[in-house]
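Below, a portion of the complex is reproduced, with chain positions unchanged.
Letters are used for the chains, namely A and B, taken in the order the chains are written, and counting of residues starts over at 1 for each.
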Amino acid sequence: MEKVKIGVFKCGNIGTAPILELLLDELADRKDITVRTVTTGSKMDVEAIEDAIEKIFEFSPGIVLFVSPNTSAPGPAKAREILSKKKVPAVVFTDGPGKRVKTEMEEQGLGYAIIMGDPLIGARKEFLDPIEMAIFNSNVIKVLASTGVFRLAFQEIDKLISALKTKSTLSMPKLIIDTDSIRDASNFRNPYAKAKAMAAYEMLKKVAEINVKACFIEKEKEKYIPLVACAHEIVQASANLAEEAREMEKYTDTLLRTPHAKDGRLKIKDKLMLPPAVKKEDYKKMD
Amino acid sequence: MEKVKIGVFKCGNIGTAPILELLLDELADRKDITVRTVTTGSKMDVEAIEDAIEKIFEFSPGIVLFVSPNTSAPGPAKAREILSKKKVPAVVFTDGPGKRVKTEMEEQGLGYAIIMGDPLIGARKEFLDPIEMAIFNSNVIKVLASTGVFRLAFQEIDKLISALKTKSTLSMPKLIIDTDSIRDASNFRNPYAKAKAMAAYEMLKKVAEINVKACFIEKEKEKYIPLVACAHEIVQASANLAEEAREMEKYTDTLLRTPHAKDGRLKIKDKLMLPPAVKKEDYKKMD
């Protein structure tokens, strides 16, 4: 089997970024893909991006995933411009502000997954140190995972991989992952668990809103410090709620698990002690 | 100011991996460094590593950070062999099994930071799907951040950067981060908070122990499924305890924050509403 080569390019950071490619191969035993990632760390200036992005193409990827905050900022915009010119199909993973350049991305021939609940961090020097940053990301990752948002994201990539393997026509994802996505596609068995997951996600959207105000609008530290601190408290409360949603499913032993088989197909199970099964139409029910 | 170029190479995943380089530049405004990361995703076979590691040198890094689980496995061992031959100073970040090749790494001229509490994941197909994997990492990140382990780690890199900037002799880190590191260097003001942080870390070490048994020793699924599930419950309890340790410091407004200044120096503060200050001897007290 020829492996699909997946190139991942990241600049800056959003909650979806740190482990996106790991979602594709959680057991590190998948035979149908190879992954290479190149990043510029937390920087997202044009210069850094131009310098780094070429490396990802040296790996001859069959598809490129591009992850960054605010995809309309100069650096990410430059990256999209570059990606758009290459022959390689590419998908943009980004946060809420990306919604504004949705049409532009479509014109560029890029797929996209805009995660509305992947919030801006409270980037104020009186507040944000490496530890606070790490904890914020930990909380966001927990929410995006527990609510099923990550599942929505990696399934899109799996579909592209599947199409590349079978040389079918690629249908580039045009995905805005908002609270209604959780409502419609999160696969919670308990409707209250779903409601809690939606609540957690809405809270992340609120965090984004507050941090934009705290980082870009308020100028006095007496005003912005309490705001970023308040936003990070909400993230933590959101993570607790998302965890609670997941725990609910454990209480009735109905927690959905969807591991990848070695051949890349998604397996499905929900009783802890039973083995996962491959479903012919993996993606149907989940769409 | 000439920037220090930091190359990061990762293969496979440990809790320290997803955001290690972000810890260096949490506000993305640091003027003294550039960062480039290359990874092979979750895979850590020799072939992937040989293919990918060269890219990191094409960025002409002044220093290379190499992050992987079990640094004595064939893939990571090969990476260390390659790193050892290059002229570029390199530091290995790895988990508990790395302790066994400590001497070897010293002979290879590599620095190292072995994080004893960065546990193996419960890698059994009946249990681990992408979501479970993400949540496990979220929990581990929270513990490593809240207990101060990440601070110990990034300070080592900061010291190297500082030495490279002043062209001083590099003192390669030889760090085994265990519970006594938290006891001696975590900077909790409240001794009970410190005890809770140590407890959280010890629990992660227990997780490592259980998952080794579940992944490599037990062969029947009736035996290993409950074990991996049990290990992941401990990670979650550990994350809660680590969060509680951090919350305790909030209750007396003594939570330590150490943001990076734009010039790379570490600032220090502990009253939320006050600004951070640069200390001449940043590293002294923290060592």
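Brief remarks on what is shown
Here is the rule we go by: contacts are C-beta pairs under 8 Å (C-beta built on N, C-alpha and C of every residue); 3 or more make two chains touch, one makes a residue touch a chain.
Source: prediction; values computed, not measured.
Identical protein chains form the entire complex, numbering 6 copies in the structure file, with 2 of these shown.
Note that in this section only the chains that are shown with their structure count from here on.
Centroids of chain A and chain B (each the mean of its C-alpha atoms) stand 22 Å apart.
Those residues of chain A that touch chain B in the shared complex are 6, 8, 12-13, 18-19, 21-28, 34-44, 48, 51-52, 55, 58-59, 123, 125-135, 137-139, 141-142, 144-146, 148, 150-151, 154, 221-222, 225, 229, 236, 239, 243, 246, 257-260, 267, 269, 272-276.
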